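First the structure, in the form of structure tokens, and then the observations on it.
Here the complex is missing a single protein chain, while all its other protein chains stay put.
Note that the chains take the letters A and B in the order they are written out, and that residue 1 is the start of every chain.
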Amino acid sequence: MQQRRKLDQKQINQELLSGNLKTPKWYIPTMIFLGFFVVTGFATILYMFNTGLGVTGLGRPVYWGLFITTFVFWVGISHAGIMISAILRLTQAEWRRPVTRAAELLTVFSLLTALFFPLMHAGRPWRIAYWLLPYDFSRGIWPNIRSPLFWDPIAIGTYLTGSTLFLYVALIPDLAVLRDRTTGWQKVMYTVLALGWRGNPRQWLLQTVAGILLSALMLPIFVSVHSIVSWDFAITPSVEGWHSTIFAPYFVIGAVHSGVSAVVTMMALMRWLWKWNNHIRPEHFDALARLLIVVATAWLGCTFLELIFSVYGREAPEIALREMQIFTWPWNLLFIIFLFTGYIIPVGFWIFKKARNNIVIMFWTSILVNVGMWLERFLIVVPGLARKQPFTFTWEAYTPSLVEWYIMIWSFAWVSFLMLLFARFFPLIPLFETKESQVFTSETKIGRATVPVIYREDD
Amino acid sequence: MVTENKESKFKWGMAVDIDKCTGCQACVLACQSENNIPINTEKNFKNARAIEWIRVERYWEGEFPDVKAKFIPILCQHCDNAPCEPVCPVYATYHTTEGLNVQVYNRCVGTRYCANGCPYLVRFFNYWEPEWPESLKNHLNPDVTVRSRGIMEKCTMCIQRIRRSTRNAKKNGEELKDGDISSACVDACPTDALVFGNQKDENSRVSKMKNDKRSYTLLDNLQTSPNIFYLAKIDHDKEEGTHH
Partner (left out) sequence: MVTETNNTKYSKSTRELITTTTIAPKKVTLIVMILSVLSILGIIGIVLKILNGFEDKSAWGYYAATISFLLTTAGAAPMVAIAPTIAKADWVRPITRIASLFSVVGIVTAIASIPLIFALPPLIVDETRRRSIWFEATNYSPHVWFALSIFGLTLCGLGLLYSSSIPDLAAMRDHGTGWRKRLGKSLSRGFIGTDRQWKSLKMRIGMMGTFYFLLLMFVNFLFSVDFALSLVAGWKDAIFPMYHAMTSLQSGIAICILTMFFARKYWGMENYIKIPQFWALSKLQLATTVLWFYFFYSAFIVFWYGRSASDQMVINLLIIGPYLPVFLGAFFLEFFVPWWILVWNPVRKSIPALAIVACLVLIGVLLDRIRIFVISWSTYSNEVIHKKFVPEENFPQFMAPSVADIIVFIGLVSLSALIFILSTRILPLVSVWETHQSLLLTKVVKYVRTHVTAIGKPD
């Protein structure tokens, strides 16, 4: 069932650098299309800064809405990078090779985008931008270390720094390849970035050790970032549906589910846009889908635990919340859509080997998963606020305004724009990993069968 | 969390007698006028953005023809164990040594996390820059900050009045007596349902009402230790000592 082809180094270079040495035909129109949304999205954000948060649909008590949902969503997507590159690297899984860089890239850009949202949803963004840095900027007051909103930028900033370092360290050998094949200002750029890479054994050793160290160090961060974001909600005793101990692992598992599905979407797009059929093969989608089945089932188990324990105490405000969230229009429709798109339809397809190897099905089911996961965040954030405590005239509805929807669309366009910008100048599939896999894999005959073989160094 | 400050002579509190409250909303108007609160139009109420530092809640009890209305004015409870205080990332809200929960307007960045933490829903956000008609601009209270957009606000127990009285008393070398200080809502209440005073003074009206057998606090299962004490409505058709 293995579909590897033997490729020589020159062919690998040619195929994987095809998008970097000259611009593909579809590139400019796509960037203009995305650029339109990016620019108008920024303009909308500036308009909101200028006029006030009144342009959103928020009120009282629904003080957090689409922006926080999308924030948590992007932090969730960012978990793909570490899952795929660090964990699969440490367990020495061969099938990770084509996707590691794209996954790390998705992490970096989705984290960058996620950081925008807490800034832009604040009432005075020009103040929060620097008052959350760990320094007493005005009147000797430091940020409040007890506030989860202070832990968030620390965690996300650490994750961002680590991921960027990880991405860069893995990029250096490929930058050297590009340096040796370009001229002009591009050559200057690659020369500076390649840090004098010559490819001798000492440099390779340093690069490998750095990669392994970073992988191991990033693992605790991977678990803690989304846990800290979840504690924004979990530690609040006043909002029903938020004060639950399971939020930390629930959010992390949901993030892995959402992030790995986003990587599947990205892999399908990479294969189609750059015609990398030799490198991104159905076997990769098969392996990712099997991983996703396990993660999705664990996620469903956590959802079930959260729901059961919320009504375990038989407290009236909590039961009122669940009644609205699951049984009242329009929330009941959103809840059903969330269950179907988050688990039932995708896993229903992924159980079958044929579906796992069909790239079109994998593409659409992975998009469905992310629709479901966005809805999950929405169903956590808003209903709890809409049904807080049973006072009169305090149970309100929330309709997001056009400004909020447009800024959400902007965030998708912005991430895609950044990724395509990166892809124009740097290869999305690591060259040295692909060449390494050619070296580390082989075939052998056992009896009458031809069996693929991987080489493992004796520790 | 608050540890008792033995040095301050004051621990401000309020008592609300539900039995006396008629639901006239004079307290709401007085508060709006005293504290430069933006005008609440019908549109504000529809968008759930109306700002009422003190609001009057109405509960219907019983079946027709024995229906009874109960009015509960709800303002910031100035909780000793406030859920809104530890969550502000910039320390814009904290507990004073005199027992008040204060909001520092020029420090607030408007993340609205404190509002999510407040179970009594007494915190309000300025979604727009507040506007007053020309004619009303002269009525703004010069003792109270006018808040811009993007800032949280809530009941301050008319801290401007507390400060003025304590400053004057110190200047004149007088002792403050119970009843010298009152907030706007307390002044306006026609039935004397709202009472303001110093809990550290055992003879003050607030202390006596706090220790009354009808006294209770809102949402006590959350253990926020509020400093506003409610006296239950007396319903002659029910047995004594029950509250809502």
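The rule is simple: contacts are C-beta pairs under 8 Å (C-beta built on N, C-alpha and C of every residue); 3 or more make two chains touch, one makes a residue touch a chain.
Bear in mind the structure is a predicted one, so any value in this text is a computation, not a measurement.
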item	value
From A:235, A:269, A:337 or A:371, residue that would touch the chain that is not displayed	A:235
Residues of chain A (touch criterion as defined above) contacting the omitted chain	1-2, 90-91, 94, 220, 223-224, 227, 231, 234-235, 237, 243-249, 301-302, 305-306, 308-310, 312-314, 442, 444-447, 449, 451-459
Where the unshown chain meets chain B, residue by residue	81, 83, 86, 221-224
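Everything that follows uses one rule, which is that only the chains that are shown with their structure count from here on.
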item	value
Gap in Å, rounded to a whole number, between the CA centres of chain B and chain A	44
In the complex, chain A residues that touch chain B	51-54, 56, 58-64, 118, 121-125, 127-128, 131-132, 138, 141-144, 146-150, 232, 235-239, 385, 388-389, 391-394, 396
Parts of chain B lying in touch with chain A, wherever the complex brings them together	47-50, 57-59, 74, 83, 86-91, 107-113, 115-121, 124-129, 149-152, 219, 222
